[in-house]
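The complex appears here minus one protein chain, its other protein chains still in place.
Right after this comes subunit A.
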């Protein structure tokens, strides 16, 4: 892999690290499988890119993009909590609606950000080559995001949210208002994913209506890879392992695509992703079975 390709892999890895944290919040902390992220990633990018093109400050545009994505999470939570729509289905509904909303926000299938001022523009004066600068910038965003998420989950409020995902009855008996935690959790999760979308648009120079497809699977892959690497109870390490998992996932994919003898093409990405996630999901179970078999053999 060339240095340039490697830096690109890192850059995407860090950005999707934020997605992975969002997915971790819903799938693992709240036990609420949320597919809204496919739409909210694009929404974050679309709102931010559109506002930047309209002349808004890039930081303000990113903030608004993030908030828009967070509100998408609230819609999903509302459909689920208020109307008892199954969480998966509620999130698919929001995701489907967002496809149209994203097109409306942009007014066209994609918005180019080439030559527009982005969050990175103020740092160009430092004189660091752009390809390094981008990686440093997104790495900084991902790590700060991770620290904030880990801090939040260790606060009284965050612990209450973890209790809601673990045992609703216990949470309630201890005075925790369950629904409120689900609303806040989904807003945070989708906000993180929207922020990732906004960063993606600014580092890659465009927002596109199809850029969010498969976001959930990539995020989940990163979470699972991270989990299988570190077995720990420390929230900080678990959250940071989302970033590591995301980068490793990108490295694995780009190696598979670049290995000529395998004969993969760029269009094979989704199949590769699905196989990779399936393997990561199956592996821990197989390992347990092997161990159990081995232990049985030793006893006999």
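Just so it is clear, contacts are C-beta pairs under 8 Å (C-beta built on N, C-alpha and C of every residue); 3 or more make two chains touch, one makes a residue touch a chain; residues count from 1.
One rule holds in what follows: contacts and distances are computed from a predicted model.
J.: UniProt names the one chain left off this complex as which of "Putative ABC transport system ATP-binding protein", "NADH-quinone oxidoreductase subunit F", "Cell division protein FtsX" or "Glutaconate CoA-transferase subunit B"?
T.: Options "Putative ABC transport system ATP-binding protein", "NADH-quinone oxidoreductase subunit F", "Cell division protein FtsX" or "Glutaconate CoA-transferase subunit B" considered; the missing chain's recorded name is "Putative ABC transport system ATP-binding protein".
J.: Tell me which of A:100, A:121, A:167 or A:270 is the one touching the absent chain.
T.: A:167
J.: Which listed residue (A:71, A:110, A:154 or A:204) would be found touching the missing chain in the intact complex?
T.: Reading the full complex, the residue touching the unseen chain is A:154.
J.: Taking the full complex into account, find the residue in A:5, A:60 or A:177 that is in contact with the omitted chain.
T.: A:177
J.: By the contact criterion defined above, which parts of subunit A meet the unshown chain? Give residue numbers in ascending order.
T.: With respect to the unshown chain, the touching residues of subunit A are 152, 154-160, 162-163, 166-167, 169-178, 233.
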